[in-house]
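Excluded from the complex is one protein chain; the other protein chains are retained at their positions.
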Amino acid sequence: MSREDLVAGSPVQVTGTVLTTRRVDAYHALTVVAPGIADRFRPGHFVTVAVGGRNTSMLTRRAFTVHDVKPDYGGTVELVFGVRGAGTAWLADLRVRDTLDLVGPLGRPFPLPRDPCTCVLVGDEHGAAALFALGDALQQRGCRVDFVLGAPSADRVFGALRARRMGETTTLTTEDGSLGMRGRVTDVLPGVIADARADVVYACGPMETLRGVTAVSAEFGIPVQVAVEERMACGIGVCMTCVVPVIGDDGVTRMVRACADGPVFRGERVRFDDVGTIPFDALGAPGGRHA
Amino acid sequence: MSREDLVAGSPVQVTGTVLTTRRVDAYHALTVVAPGIADRFRPGHFVTVAVGGRNTSMLTRRAFTVHDVKPDYGGTVELVFGVRGAGTAWLADLRVRDTLDLVGPLGRPFPLPRDPCTCVLVGDEHGAAALFALGDALQQRGCRVDFVLGAPSADRVFGALRARRMGETTTLTTEDGSLGMRGRVTDVLPGVIADARADVVYACGPMETLRGVTAVSAEFGIPVQVAVEERMACGIGVCMTCVVPVIGDDGVTRMVRACADGPVFRGERVRFDDVGTIPFDALGAPGGRHA
Amino acid sequence: MTADLRTYLAHVELPNPILTASGCGGTGRELAQFSDVHRLGAFVTRSITMAPRAGRPTPRMAETPSGLLNAVGLQGPGVEAFLERELPWLAERGARTVVSIGGGTVTEYTALARRLAGVSGVTAVEVNLSCPNVEDRGRVFARDGSAAAEVVASVRAATPYDVPVIAKLSPDVADVVAVARACVDGGADALAMINTPVGMSIDVDSMRPALAAGTGGLSGPAVRPLAVRCVWQVHAALPGVPIVGMGGVTTGRDALELVLAGACAVAVGTALFHDPYACPRVLRELEELLQARGFDRLADVVGLAHRPAGAQPRTRTDLEESSL
Partner (left out) sequence: MTADLRTYLAHVELPNPILTASGCGGTGRELAQFSDVHRLGAFVTRSITMAPRAGRPTPRMAETPSGLLNAVGLQGPGVEAFLERELPWLAERGARTVVSIGGGTVTEYTALARRLAGVSGVTAVEVNLSCPNVEDRGRVFARDGSAAAEVVASVRAATPYDVPVIAKLSPDVADVVAVARACVDGGADALAMINTPVGMSIDVDSMRPALAAGTGGLSGPAVRPLAVRCVWQVHAALPGVPIVGMGGVTTGRDALELVLAGACAVAVGTALFHDPYACPRVLRELEELLQARGFDRLADVVGLAHRPAGAQPRTRTDLEESSL
């Protein structure tokens, strides 16, 4: 391979040993020894894991944000996930000393501001897992960090304690009112931005949340970086299944890969209203413009 | 279900807990709690097990002779197996307290002689696993039991010790001469039959061995019961994949199911030379006789 | 609350939609060791032929990823022995029996239909069209709309009007809808799909085909996406025709998938080899899934995935009026 291909973030495949497993309310956390991945990690990166063991009927890897990396044992990564289907159920059953096949780090990490500024970090459900490594990096650059974390119910709000320790302020929301304010992260976000006089917003969570966060940020005229989730068959950019309509620097909308071109995008560039469609004016849309 | 369907041997499905795992030379032995199966067991029965866990890509159950049953924990069954492919590899990785899904007891067990007599029990490779419960049953009826066990090499001769304890005589053969006589079980069988003045032979092992054992028994004019192995998709008699050409009481050859009509047959009834074919004179053979 | 799981194959009512798949339930006696055959929506026999058939040599099966290849070759005792020894047993136990028939010529299918005509205990006749047509260089009937239609028409003509004729289709065609349409035009009262597509496995150790017959039929979860697609396409084109869906059903979720695609009944085949209680279990799971989704009638869910995108699932009220 030529030098230029060996970019810093270039991913590796690692069969790692599970070091710890723990439950955090509705979530499971797995720490896995994966030196090559921990080394290359930047906040916003994700990994994909093979599920089901040998002879599994589940072909596709599952994608998870890297919650944390630690230098122990040459480097560990921690994933935080909720059980959703058969793949995450299998992961939840892993025990210490089992092995896990990971590929990573994948995706384009969060861009960090050059100069110290005030950042609001918004995490909805497991999206919050991506924010703490980011918060660390921001604070190391002298940024102020404020958290907004939300979920349908208290047990699905991830990382409230850590946010309270790290953040200048931490605002929690639940839809059922079981923790923090009753409502969604987007309901409280304007107040947090205004109070903190925020310069930039970072957000992780379901598309719908990212859409709302982007709209709020736009109202305040401040930039927002969102990490999107779309169904992924490969995670490495070869299959084209994970696309979202994104407006390029040239003003042209393209169906770009969430895995390799994202998962982090500037919020205003993502055409949230058109996710799940091919916008008529996208490059190569049926009957649309051809470049 | 009417009473008549509820025959004594009628099989059940059980999810049993693995009680012990051990290695015996080239073999693995698993003891599983399976009360319903242990209760109904007769020597010669087999069970089928699901392999690969939830979300496995392996659809078909694997068949194993029941090596032993014990009354512990309401009833346990022990299987003995060699690793052959992915299914047995998975079984070999099971640990104590894992669960195993079994169906059994299946098949028609060995018929036992009404009156005390002298029996030679021939086991080739893992076929030997079926013989000890049989030997016990025969001895309880006052029969004399002599063992002939063989395999390609010493580590694949199963149960030599137990045979030596139980049998009036025990003759071992290995193809490489690493244990007992160099050769195959069929090489030593005539001598054993003659010395013991045997009345009946029981045999388990590969088709080729069963063919040889049947030929030897025929020369001595004594009955022989063989337990055959054929690839099985269901084990319960519904799929018709496990058939062998067997001559019926009426002299007609039929393709009969090893799982439900066997696995035990009178040796001289099995057309060993025609296994893997449809004999031209079988019932329903292409161009053959139609009843 | 228990859901109303009744379904209809043409005018014949079945108490529930779960059937055995042809060739996967033995004679019924074997399954009866595990659960009652009269609890099935219907018991579907293996394909019955005129004369006894010894089938294909062994090995007859090979496992593939999430699939099973089989080449049994319609082994069976012939129609006379079936009528003497198998059908009466099923009838005595109150099982509704769908008799599957297979032949090498139109004449043979017709003769089978005639032989079954008027025999009590025949709930429906399923025509296995995946048999080689000996008069057309062994080309499988199901791959040729007109050959399939000819078989169906002659079976229909030979079968009493009150016994539905079900045409069983294969996915090994360029256009399953065309074959389905031909069969319906030929008189099929219902359609069953899918039979096994032709597959093959080679043993890389012996370096020979794993099955003695070379090729075999592929079944099990591996083929479910093909089954769902066939049911979907045929239901979209022929919404009034009852469809028995099958192919890789192992759970109630799988059955519901086929029902949502348009099947009003679902047959369970290969799953029986893994779990002899599969039929009652799938039925129970299906009922639970319907209830969890607020449906109290199976009929209301048949083909529901075809509703236009964005449309709400029909509410209870409009469902009262809808019929299968």
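Going by the order they are written in, the chains are A, B and C; count residues from 1 in each one.
Everything below uses one rule, namely that a residue touches a chain if its C-beta (ideal position, glycine included) is under 8 Å from a C-beta of that chain, and two chains touch if they have at least 3 such contacts.
Predicted model, so just to flag it, every value in this text is computed and none were measured.
The chain we do not see here touches A, B, C in the full complex.
Among C:Leu69, C:Ile243 or C:Val282, the one in contact with the hidden chain is C:Leu69. Touching the chain that is not shown, out of A:His45, A:Arg61 or A:His126: A:Arg61 (per the contact rule at the top). The missing chain, though absent from the display, is touched by one residue of A:Val18, A:Cys143 or A:Cys234; that residue is A:Cys234.
Seen across the whole complex, the unshown chain contacts chain B at 57.
One chain is missing from the display, and on chain C it is touched by residues 64-67, 69, 140, 143-144, 171-175, 197-202, 204, 207-209, 214-215, 218, 220-226, 228-229, 232, 248, 253, 256-257, 260-261, 289, 293, 301, 304-305, 309, 313.
Take chain A: the residues that touch the chain left off the picture are 1-2, 5, 7, 10-11, 13, 50, 57-61, 103, 230-244, 254-255, 260, 275-278, 282-286, 288, 290-291.
One rule holds in what follows: only the chains that are shown with their structure count from here on.
Taken together, the touching pairs cover every possible pairing of the chains.
Here the CA centre of chain A is 56 Å from the CA centre of chain B.
Within chain A, residues 57 each touch two or more of the remaining chains. In chain C, the residues that reach two or more other chains under the touch definition are 65-66, 221.
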